[in-house]
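Note that one protein chain of the assembly has been removed; the remaining protein chains are unaltered in position.
By written order: A, B and C. Residues from 1 in each chain.
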Amino acid sequence: MERYDLIVIGAGPAGLSAAIEAAETGMKVVVFDENKRPGGQLFKQIHKFFGSKEHKAKVRGFRIGQELLQDAEKAGVEVHLSAVVIGIFPHLGITVSKDDHIEHFKANSIIIATGASENALPFSGWTLPGVMGAGAAQTMMNLYREQPGKKILMVGSGNVGLVVTYQLLEAGCEVVGLVDVLPRIGGYGVHAAKIARTGVKFYLSHTIVKAEGDKEVTGAIIAEVDKNFKVVKGTEKHLDVDTICLAVGLTPMSNLARMAQCQMVNKGGAVPSCDEYGATSIAGIYVAGDVGGIEEASSAMIKGRIAALGAAKYCGYITEKEAAEKFVVYHTDLNKLRQGMFAPGNKEKMTCTKTREGYPLSMNLLTKGFLTEKELAVFPDCLQEVRGIHPVVECTQNIPCNPCQDICPMHCICVGEDITNLPVINHTQKCSGCGRCVANCPGQAIFLVEQGEKEDHVTIPYEFLPLPVPGEKGCGCDRSGAVVCETVIKAVKDLPANDHTVLVTLAVPPGMGNTVRFYKKEGGVI
Amino acid sequence: MRIMQHPILGNSEPRKTVKFTFDGKILTGLEGEPIAVALKENGVMIHRYTSKQHKPRGIFCAIGRCTDCVMVVNGKPNTRTCITLLKEGMDVRTQDGVIAKGEKIDGKI
Amino acid sequence: MSDTKTANVIVVGSGIVGNSCAYYCAKKGLSVIVLDEDIIGNGASSRNGGGVRAFFRNPLELPLAKYAIDNIWPHLSEELGVDIEFKQGGNFRLGIGEKEEANLKKLAKEGNEQGLKVDLMNQKEVQNFCCYVSPEVTYAAYCHNDGHANPLITTLAFYRKAKAMGVKYYTGEEVVKLATIRGKVRKVITALGNCYEGDAIIVAAGCASTKIVQTVGIDMPHAPSIIEAFVTEAMPPLFDFMMGTASSAFYGHQTKHGSFVFGGGSGFESFNDGYSDSCPTRQITAPSVMRGIMKYFPCLHDLKIIRTWAGWINNTPDGCAVIGPVDDLPGLYIAAGYTGHGFCMGPVTGKILSEVISGEKPCVSYEQLKLSRFKARQ
Partner (left out) sequence: MKVTYLNRDIALGPYVPQEDDDVIICRCEEITKGEIRRAIHEGMYTMTEIKRFLRTGMGLCQGQTCTRLIKNILQNEMKRAVQPNEEPTPRAPARPLAMENYGKELVK
């Protein structure tokens, strides 16, 4: 039986990061992944990630996947794809199915990095073709370039629901609405705002009652729910859709850990109980990434590196001291991501009313996906009169992210040491109007505004096709997606450095610079 | 519908088209894409009918986990079409319970 | 420690044997308490291949197996109100080569002498009978009497019915000790410190039984081994019989659901770390059993395996169960040591013990299976 120092199960962000870190200590490492391509779910993440430089912030998920693969190759990691780990057996035995056979391996240590799977939501008709996981829709459109449907209802307003909704729009699908049983949008406000300004409607405190159709989905019935999440009779409404996407959370895929007889605890599903290095109750078996508790891909990468330190220590490739020193560095990075109102385990997520700075959270943002101008005016750098071109940062929740601070060549934007701080404009510095902040804000929450006598100019981030062309006339939309004025395209900048986030500058009537946040073509379509 | 132009992913690169049969009809798809994607592009939503309630099923998880999209591929039932890649000449059939639709159980496997 | 709970009968173990004892005792009007260290039927009752067989049975067990197949199994679904999927599809034992042919001939002769109906088939007859068998198979014995049922449902159906009749069940309640009162076994003490008292104590705890009866000084010889089983995806109905081989490479049948259940071993079954409450599968076992199956039924090669599992078998020196009262210790009844035959024999055991405990004449003679039969060689 072939023996490795470390067998990593899963070539997603956690698994690959673990393998790279371990291989760098000199361990003989192999990674098995059941999929035909590596990267786990990274390759369907086409949006820009939050976080800081060390978390690869503002880089699109699939590009991070490509980088990880290159790093793994450089580090000499053996990666086997289409290789299904069919079981973990006593004394660190692993059996893998590949091609037409199985192969048994022995490991001196194992890192389980199998990720998570999408939760299901049973309702009448949910087995009909056309009801699918949001991840399924993402796989179809971003990996295989096939529209999952024409008219879509999204169920669930967590980050997955919001991000996939946006990606459906990018893929040219229509999203008829977004339903959530909770009274608040679950994901980041900036993600919600990105789709609200295209006109997508949010149905909070609503549930899906039924998928209609005999052979496939022909419509959906949604209804309001009361405080106990029971349907309020008489509030049912029909939506004309052909596809229903479910984004109702993720469950750690801890099957292999359970098969290995690791002790389990409840943490958004059964996860192995483990120490700070990810060491489970079975000596030599570690977990990393979502399988140990759901977080973002950025966190998974760090957790992978930390688990690798554990395994390297266990196998004697690094000393306790070396492991502890590196651990402190990685753990600091990880902690940065675990701050703010959306931090894992933050019980106040559904009840908090103020930002850490003391500003009232926008209730409209939490229920409709956009801030009113009145709510926005409370934030110091948003709607005030400023001469000349300047950035308006509509980032109103404490989320761990700071590319705006790093990208601005003029140092106009400041987040500070704690990356969950709200960005602050440094008025002593003059904005050059380069628009890098606009294009590189992962939340697309920054706009350039220049107020003038005859017209205002607004520069927005734009990721839809076809791109507008200078001189084109169209509609200026406010934050809710409502058409509020006519507009003329002044400039369209598609710079390689901005990685497909195009800067579109709109000329709008004077006074509309703080209102218009999106552009639609004649007739009000994206 | 295929996404030929994508604002982030760019334009679709030309790929080899292959022929396959679906319940005997000749359809085309792209070589190496999952069978499920090729079927979707051809407007096929129903992959199988269930054993007990005889209800239609299609794509649900698209990553090989839920096994809802299984069909009879090249004679093998319960083939996960979301992760089985399309090849020239494949014989894809709607699954009815545990066998192909319209197939008779004649004592032969 | 809580108050002592009392009943006419305390059953230790909620497998098919324990549940059937509980059901038949309750049917006799006795009050019953069942204790299990685990959940209901999580031992061999939920891990076996579902065979209900008289063919190739040791003569000690044969009367019970025959009685069960003739009188209990065919009516069990009706009796318990749940379809336990009993199918009397026969038992098809396959052989390759002269040695196995001789072995099958001997078995068939014995079977027919014991009152079973066993046919012998040559290679051509085997092919005519079942076209899925490999042409390599040169000989086969087919016993008409045998069949199979769903062990998971049967075990839980007994539990469900017994519970509905008022039997009290306590699970997660590990029995650590029996105790006597005035020379009679009456008390059952658990790891949680709870105490139960009854006029009859039935120990039907599979491999854990030996340790439990030791606490009142009873030595019950046993040698636990681990055997594995697995289940496939569903197929259209292909055959009704229980399949096996003269070389005992594997056994199995197609379930009502359409999936196939197979069991077997790699040859290392008796060599293990000793009985414990876990029994993980081994890397090498399932593949070896599968190769055996494909040799005899090549057409099943592309059937997908859905699950594999392992279970403990409680082997005795003569490969037969220990059933009945313990001669020198009133109040104690043993129903254990089934050596892999507990599923078929479970229902009849319950019936017999309910009759013995009620002071009635048992439906079939069982005395040959009492513990006292084990004697040292001369």
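Methods note: a contact is a pair of C-beta atoms (placed from the backbone, for glycine too) under 8 Å apart; a residue touches a chain by one contact, two chains touch by 3 or more.
Being a predicted model, the structure only gives us computed values, none of them experimental.
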Touched by the hidden chain, restricted to displayed chains: A, B, C
Which of C:Asp70, C:Glu136, C:Asp302 or C:Glu367 contacts the chain that the document leaves out: C:Asp302
Hidden partner chain, touching residue among A:Glu54, A:Glu67 or A:Glu103: A:Glu103
Option from C:Leu152, C:Cys195, C:Ala223 or C:Val356 whose C-beta touches the chain left out: C:Leu152
Which of C:Lys105, C:His144 or C:Lys168 contacts the chain that the document leaves out: C:Lys168
Absent-chain contact - pick from A:Gln66, A:Thr127, A:Gln339 or A:Gln429: A:Thr127
Hidden partner chain, residues of chain A it touches: 1-2, 34, 84-87, 89, 95, 97, 100-104, 117, 119-120, 122-124, 126-127, 251, 253, 255-256, 258-259, 261, 263-266, 269-271
Where the missing chain touches chain B, by residue: 50-53, 55, 57, 60-61, 64-68, 70, 78
Contact footprint on chain C, counting only the chain that is left out: 37-42, 46, 152-153, 155-156, 159-160, 163-164, 168-174, 192, 231-233, 257, 277-278, 281, 284, 286-288, 290-291, 293-294, 300-309
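As a working rule, only the chains that are shown with their structure count from here on.
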Graph class of chain-chain contacts, one of line, ring, star, complete, other: complete
Selected pair, greater C-beta contact count between A-C and B-C: B-C
Mean-CA-position distance for chain B and chain A (Å): 30
Between chain C and chain B, distance of the C-alpha-averaged centres to the nearest whole Å: 43
Mean-CA-position distance for chain C and chain A (Å): 53
Shared-contact residues (touching 2 or more other chains) in chain A: none
Chain B residues within the chain A interface of the complex: 1-10, 12, 33-34, 37, 40-41, 45-47, 50, 55-65, 68, 82-83, 85
Residue ranges of chain B in contact with chain C within the complex: 51, 76-78, 97-99, 105, 107-109
Residues of chain A defined as touching chain B within the complex: 34-36, 46, 60, 117-118, 127-133, 135-137, 139-142, 144-148, 150, 170-172, 214-216, 463-467, 500, 502
